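Removed from the display is one protein chain of the complex; every other protein chain stays in position.
Chain IDs A, B, C, D, E and F follow the sequence of writing; residue 1 opens each chain.
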Amino acid sequence: MMSKIVRTQANFLYPLILIFGFYIVMHGHLTPGGGFQGGAVIATGIALVVVAYGYEKIKRWIKKTHLTAAEGIGLLCFIITAFIGIGTSFFYNFLANSGLIFGESIPYGINPGYLNTAGTLPIMNLAVGIEVLGGLGAIILYMMAYGREVSE
Amino acid sequence: MIEDIIHVLILAGLIVTAYLAVKLRDLLAAAVVLGVFSFLLSLEFYILQAPDVAIAEAGIGAGLTTAIFVIAVKKTARWEVEE
Amino acid sequence: MIFNLPFITVVIVIMFGLYAMVFRRNLIKVVIGLDLVESAVNLFLVSLGYVKGGVAPIYTNAPSTDMVLPTPQALTLTSIVIGVATTAMLLSFCILIYRYYGTLDTRKARRLRE
Amino acid sequence: MRNIAMIAVFAILLSFFMYIALNPADFGYSGEGLNFGHPRFTDMDDYFIHNAQNQTASNNVVTSIVFDYRGFDTLGEATVLFTAVLGVGLGLRMLRGDEDDE
Amino acid sequence: MLAFIVTTMFAFVAYLALTAGSGDILGLWSMEEIVAGIFLSVLVGAISRNYLCRSRNYRMLNPIRWLLFIAYLIGPFFIAMARANLDVAYRVITGKIRPGIVKIDPDLKTDFGVTFLANSITLTPGTLSVDVDEENNLYVHWINIPEGDEKMAVAPIEKVCSSFPKWARRVAE
Amino acid sequence: MIDVWLLASLVFVILILLAIARVVAGPTLADRVVALDTINTLMVAVMIILSVVYSEAIYVDIAIVYALLSFVATLYIARYMEGGI
Partner (left out) sequence: MLVDYVIWIFLGIGLTFNTLGVIGLLRFPDVYTRLHAATKATTFGSIFTSLAVVVLSFWKYLAVQYTAGLSMGVHTIIAIMCLLLTNPVGAHAIARAAHRSGVKPKVAVVDRLEEVGK
């Protein structure tokens, strides 16, 4: 456990990192970003909380099974979304320019506001983001959990 | 012109940090130097007009890689011994 | 003016990484060498797709098509996540080896096995 | 003796790579090798750049390539990540006994 | 429940700040952004409700404290920061230093107040907070100790950090 | 107008190289970590300035990622030096 100052600041920064990571995930088709990057940012937030509180306290709040379950759910959503368009081809973008959810066409120019576009890409971004955050966070927690510390 | 000078300086920094990461006997210091290498690489991606790759390198190289190396060094030995 | 300097940097960094992987006997140093080689290959891919005077492959201004090639960037993006996953896996194997043999030196570990 | 052989192999590799990186004539299509800032083989990328915004309605061409045109690469990457997490968990779980879980 | 609502509101305000300038609602936001923001904020609030409000201390919900905080940030804090940098510039050029670690007793009670004071001390003239103990005493590395002050067990608080404890008490307690 | 920003970024890159000199020379681990922290701050500033040079508003996101995440590595190494992860 680190000092009081670091712990209080980590409490304040953890929601900020999470919301920024989800911002990067959701805006993957308009600005630089996407599923991989946002998932990595959120996993780094988990690493921040782990280092601030120590593994002994954190293992009651963040469970490894939840993270591995998130990884499986993300992978499953990704594959299912790819399968729906199987009538034309695997990974067919059936929602683009169709008028349904995420189905509007996009104009040129800088536009961080037209979130309702690009078909299946935002859904896949969200799925891959959840998968990457689960995988990298589970790696950090596994490496903290096992193996006794070796003194010099 | 000035852009080319910036380019050359960043590449020189990359070579220096790569040499240092191989040379140092202290594995923790090697992890720190690897972090600096990752920062410079991200700046190079930024200048080569690849912002997606720069964000990925920033998010992974800034926090996660150094964290994993530090945990692994903690659970093994810190000094690289060679007779 | 800038004559293939990124490619020369890639060659030098790959040589440093290969040196660490072949001549160093500490296993964590070997993993560091592998990480250097991965980063150098990422830099090679991105600088292979650079067009002089191009902009990033995101439509932010008028419909201009003078863009940097996007496919190498997509491949690099995939490669980075795979890189951190394999690094974590190799380091966990290093922890296992240290617990069973008591050393990270490759020659000593090989001798202890017999 | 072994070291000398390795150093020779290293010297050969270094000179080979340097030759490729420096000489723009002998490697590559139609007598042009690596040339920083002037890439060869741009047909596929031109197709992506011209058509990505109409076909997938996405501003970011890289995202549309990663998730739409070349989605199988991303599927493979997700599988590799899943396997790596599985490997780390199963491998380190062999150390059970010095730190209990749950 | 209150912790969940507070965290959700905090995340939603952060999301609105990130997406300013995207549409027509109030001249700044578009409809899709607000819907997506509500969804993501509820998600973030459900994940991290135990962190932001760990101390179960809802004193900071008072908006007057936020106004005071902003006033502090652009008033005395900025001036002290500018003075700090001139001081560091003088020390860098001349090399005249007389450093040491002293102990101060700011008499604060909450964790937030101590964090606030420690961060302010780190960014302002000639001082750097090194450690904090259980009674909220701070150990401060001081780059230029005046003659005679190193004899005292507890350093005079006005010389180390001029009026920051008063502001910290006003904002955080 | 553009020249000013490019010159400023050139000065920043030179400062980053000077900080790398401290990484090379630093006698203890703590000195190297201090240099790492300095490089983080300089990197955020140079990324914000280069976004003006390329006149792309969306590049500032990368600087925010750096400013939020780069101190996690510092915290890990500090935790190691205190003893106990």
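Keep this in mind: contacts are C-beta pairs under 8 Å (C-beta built on N, C-alpha and C of every residue); 3 or more make two chains touch, one makes a residue touch a chain.
The shown structure was predicted, so the numbers you read here are calculated from the model rather than taken from an experiment.
K.L.:
What shown chains come into contact with the chain that's not displayed?
P.N.:
Within the full complex, the chain left out of view touches A, E, F.
K.L.:
Touching the hidden chain in the full complex, which residues of chain F are there? Just list them.
P.N.:
1, 4, 8, 11-12, 15, 18-19, 21-22, 28, 30-31, 33-35, 37-38, 41-42, 44-45, 48-49, 51-52, 57, 60-61, 63-64, 67-68, 70-71, 74-75, 77-83
K.L.:
Tell me where the left-out chain touches chain E, residue by residue.
P.N.:
17-22, 81-82, 84-85, 88-89, 91-93, 95, 97-103, 118-119, 122-124, 126, 128-131, 133, 139, 141, 143, 145, 150, 153
K.L.:
Which chain A residues touch the hidden chain?
P.N.:
2-3, 5-6, 9, 12-13, 16, 110, 112
Assume only the chains that are shown with their structure count from here on.
K.L.:
Which is the least count of steps on a path of touching chains running from chain E to chain F?
P.N.:
The fewest steps needed to get from chain E to chain F is 2.
K.L.:
Looking at the contacts, which chains touch chain B and chain D alike?
P.N.:
Chains that touch both chain B and chain D, as defined above, are A, C.
K.L.:
Count the touching C-beta pairs: is A-B or B-C ahead?
P.N.:
Here the pair linked by more C-beta pairs in contact is B-C.
K.L.:
Where the centre means the average of the CA atoms, what chain is farthest from chain C?
P.N.:
E
K.L.:
Nearest whole angstrom, what separates the Cα centre of chain B from the Cα centre of chain F?
P.N.:
12
K.L.:
Mind checking the centre-to-centre distance between chain D and chain F? Centres are C-alpha means, answer in whole Å.
P.N.:
That gives a centre separation of 26 Å.
K.L.:
Chain C to chain D: how many Å between their CA centres?
P.N.:
9
K.L.:
Check each residue of chain B and list the ones that touch at least two other chains.
P.N.:
Counting only residues that touch two or more other chains, chain B contributes 31, 49, 51-52, 54-56, 59-60, 62-64, 67-68, 71-77.
K.L.:
Where on chain B does chain C make contact in their complex?
P.N.:
Within the complex, chain B contacts chain C at residues 1, 4, 7-8, 11, 14-15, 18-19, 21-22, 27, 30-31, 34, 37-38, 41, 44-45, 48-53, 56-57, 60, 64-65, 68-69, 71-73, 75-77, 80-82.
K.L.:
Any idea which chain A residues touch chain D in the complex?
P.N.:
28-32, 34-35, 59, 64, 68, 71-72, 75, 78-79, 82, 90-91, 93, 96-97, 104-106, 108, 111, 117-121, 124-125, 128, 131-132, 135, 138-139, 142-143, 145-148
K.L.:
How about chain E: which of its residues touch chain A in the complex?
P.N.:
7, 10-11, 14-15, 18-19, 21-23, 29-30, 32-33, 36, 40-41, 43-45, 47-48, 50-52, 54, 111-112, 114-115, 118-119, 129, 131-132
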